[in-house]
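Removed from the display is one protein chain of the complex; every other protein chain stays in position.
A and B label the chains in the order they appear, each numbered from 1.
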Amino acid sequence: MKLFGFRGGVHPEALKQHTADHPISTLPLPAALYLPLQQHVGEPAEPEVSPGDYVYKGQLLARSQGQISAPVHAPSSGTVVAIDEFPAPHPSGLPVKTVILETDGKDHWSPAWTTPTDPWSLRPEEIAREVGLAGVVGMGGATFPSAVKLGQSLQYPIHNLIINGSECEPYLSCDDRLMRERAPQLIDGIRLTAHALQAKQATVAIEDNKPEAFAAMSAAAKGINQLNVIRVPSRYPMGWDKQLIRIITGREVPVGARSASIGVCVHNVGTVYAIQQALCAGTPLLSRVITVAGGAIAKPQNLEVPVGTLVSEVIKYCGGLNEEPARLVMGGPMMGQIVPHTGVPLVKGSSGVLALTAREVDDGPERPCIRCRRCVEACPVGLMPVEMAARLRADDIDGAVDYGVQDCIGCSCCSYVCPAKIPLVQYFNYARGVLDCRQTATRKAQQTREMALARQQRLASQQAARDARKAAKTEDKAKNNTKNNIKNTRPASKNPDRPASGDDAGTQHKGAAANIIATDSRVTDIPLQSEQLS
Amino acid sequence: MITAVTLLTLIGTLLGLGLGAVNRYLPVKEDPLRESLSALLPGTQCGQCGYAGCRQAAEALAEGTASVNLCPPGGPLLVQQLGSILGREEDSSDAGSRTPVLAWVNPDLCTGCTKCLRECPTDALVGAAKQLHVVLDDACTGCGACTDVCPTEGISMQEVPLTLTNWHWPNPQHQDSGPPKQGAV
Partner (left out) sequence: MKISIPQAAPHVRNPGRVPSLMTTVLIALSPITLFAVYQFGWPALNLIGLCLLSALLFEILCLYSTGKPLDTYILDGSGMLTALLLALSLPPHAPWWIAICGSGFAIIVGKHVYGGIGQNPFNPAMLARVALLLSFPVEMTHWTQAAPLLSTAAPSFIEGLQITFQSSTAFDGLTAATTLGQLKTDLSQGLPLQQLTEQYFQPLDSSLGLTAGSLGETSSLLIAIGGLYLLRQRIFSWRLPTSFLGSLLLLSTTAWILAPEIYASPLFHLTSGGVMLAAFFIVTDPVTSPCTRRGQLLFGTGCGALTFVIRTWGGYPEGVAFAVLLMNAMTPLIDHYVRPRRYGRSRTGTPIKRPLWRRIREFFYTQPKSPSSGSDK
C-alpha cells in the first residue's frame, strides 16, 4: 500500500527488547484497588455504591454523567471501603475522588451476569451503547470515551477505520504483545468497530520494527475483505492519530474538526481489544495490559493488571527496584506523565510504568538556546518551538499563541532533540494551561456579567413596578380624599400638587415587602441559572 | 529651484491626500481603549474598586488614575490582561501572589437573614429567610460584597483550592528549583 509523506518526527532508541519477547503475564489480584472516578476525558463518573457495599466483579461502581464520560466498574469482587480523595496518577499528585475497593480474592461475577449471545447481530448504535456501558476509553493514553467516537458515524460517513498498532513510544511493548498473542480477538474487535462505524474498510498500521506482530495480525486478517494490515515506518510520533491519517490517506484533519469529518476514525489496538471483550465476552473494561520497564526495574515485563492497582504493587511483582529511579513515569517516555510516588493507581489509560535511571533520562543542565532549529525540523505539527519558547521565557503568552502554541500536541519531539536540554514541552504545557485557565475565567466572567446584568434589569423592573403602584396609590388616595371632601358628588379630577408624605412611607414599606418577595422569587430562579452555568 | 518647489509641493499634496484617504477609509473607532477595558472588567458593579461601577473604573484606568490591580473579582488574570493592554506591567508584578477567592458561608454562623442575598451582584448566594444560605461557586466572582453585610461575620473569602482541573504546569523559568535557568545568576 502506498504511504504518503509526513513532516517531522524523531528516531528515539526503541529499547523494547527487554519486554517484547516475554509473554504477557497476569498480576495476582492485589488486596486493594483504587479506582479514580475520572479515568477519562470529560465529566467524572457519579458513584453508584456507598462505603460498606459488597460489589461483584464487573459491577457498576460509578455511572457516567454527561455526554462525554465513562462509567467505572469493579475489577474484582470485594467491599467498598471508602469513596474518598486519593492521589491521582498525575504530575501534581493532587487528590481525586476515588473508590477504594478491598478485594476478597474470590473474583465473583455477579449472579445475574451472562455472556452476550451474539454480538454480530447488534446494530451500530447498539454497539456504541454497549461499549459506552462497558466503560471503554481510548487505551493509547488519550482516554477519550470510545462510545462517543463510535457514535460519530451518525453524523459523518466513515470511509476508513484506522487501527493504531504503531506503538511508537520507546520501551512500551504492550500493544506489540497484544497483537502477537491475541490477534484473532483483535480482528473480531476491528470488525465489530468497523460495523459500528459503518466503515467501508479498515487498516491496521504497525510500525516496521514489530515484524512478529505484523505477521500475527496479517495471518489473522487473511481472507477478510477490506481489512489491510500495513507496515508504517518506525518514526516517533507515528502513533499520533492525525499523523497516521496523513500517512495512510494523504489528507489532514482541519484544525478544530474531528477526524471523522474527513471520513476517518482511529482506534488503538488496546481499545479495540477492550471493545471486543465488552461485546463478545460481556466484560467491561476491568483490566489492561501494561509494560513495566526502565533501567531501575529488576524484571521488566508486560503485565495484565486490574484497573486501580497501585504502581507499588506492580513494581513489587516485577522484582522491585534495582536502584532509586530518577523519574517514575506512567505511560511512555515521550508522552507519559511523571508521577510523584509509587502510591498512585494505574488507570484505564496507563500504558506502562517506567522507572528510569538518571543515565537513561540523560537530562543535562539546561543551556541557552543556540537556535539550532532541530526542534523546528522535528516538530510534526509544523511549529517553531524555538520562537515559542523564546516568547514564553518572557511570559509572552500571546506572542507564543501567534506562533501557534495552541496547536502543540505535546509529543516531545522538540525537547527530545534539543541539544541545549531546554524543557520546551513544559513551556508549551504551561502556555496551554494558562490559555485554558484564561478561557475558563473569560467564560465565567461572561456568565457572571450576564447574571449581574439580569439582576440589574430585574431590580430596575421591580423599581418601575413599585413606582407604578405608588403612582396608582396616590391617584387612589387622591380620589378618596376628593370623595371625602365632596360627599356624594361625582369623582373629582386628579390632584397632583397634593403632598403625600404618609403615602410615601406606606409605599416604602410595601416596597421593602415586595423586595423580599422578589428575593424569594429570585431564590427559585437561581437553580435554573446555575444549571446554565454548569 | 522651480523643480524643487514643484517637487516638494507635489510630494506634500500627495502625502496630504494619502493621509486624508487613510483618515477617511481606515477610521479609528471611538476610544477603543475604554471599550476594551470595560469589556475585560467583570461588569458586576460590585464597587469594591471604589468607583461607582465597572464603566467608571474603566474610565479611571484609561486615564491612568487607577491601578491595574483595582478589581478583586477579576483576579490575577485580569491584572495581567489590564497590565498588558495599558503597558503597565510593573503593577501586575504581585499578580501571581493573589489567588482567586470565592465566598463561603459558615453554616454555624449563618442566621438566614437574607442580607447577603440582596447584596450579591451576581445572585450567587441562594437561600431563604431563616434558612442556611449557600454560595454557588460557578456564579461567585469573589467580590466580597457579601462579607461586609453579614451581621454574624459568617461569610468569608476562601481561596479556590487547587484541583486536577485547574492545575497547570508552572513556567519552567519560574520553577523554584530544578534545572538551572537560562542566564541564571
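The working rule: a residue touches a chain if its C-beta (ideal position, glycine included) is under 8 Å from a C-beta of that chain, and two chains touch if they have at least 3 such contacts.
Every value quoted in this text rests on a predicted model; they were computed, and no experiment measured them.
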Among A:Pro71, A:Pro89 or A:Gly189, single out the residue that touches the unshown chain. A:Pro71
Any idea which of A:Met139, A:Ala221, A:Leu383 or A:Ala400 touches the chain not displayed? A:Leu383
Sole residue of A:Ser234, A:Gln301 or A:Gln426 that reaches the chain not shown, by the stated touch rule: A:Gln426
Option touching the unshown chain, where A:Met139, A:Ala216 or A:Leu354 are the choices: A:Leu354
Going by the contact rule already stated, which one of A:Cys369, A:Leu392 or A:Ala445 would touch the omitted chain in the full complex? A:Cys369
Please identify, in ascending order, the residues of chain A that touch the omitted chain? 7, 10, 12-13, 63-71, 91-92, 123-126, 128-129, 132-133, 145-148, 151, 153-157, 170, 198, 242, 246, 251-257, 261-263, 324-325, 327-329, 333-338, 340-342, 354, 356, 360-365, 367-374, 376-377, 379-384, 386-387, 403-404, 407, 410, 412, 415-421, 423, 425-426, 429
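Note that in this section only the chains that are shown with their structure count from here on.
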With chain centres defined as C-alpha means, what is the inter-centre distance between chain A and chain B in Å? 31
Listed in rising order, the residues of chain B that touch chain A in the complex are 42-45, 74-75, 77, 84, 114, 117-118, 121-124, 126-129, 136, 138-139, 141, 162-164, 166-173, 179-183
Mind pulling up the chain A residues that touch chain B in the complex? 38, 88, 90-92, 94, 96, 363, 365-369, 392-393, 395, 398, 421-423, 426-427, 429-430, 432-434, 436-438, 440-441, 444-445, 447-449, 451-456, 515-516, 519-520, 522-523, 525-527, 529-530, 533-534
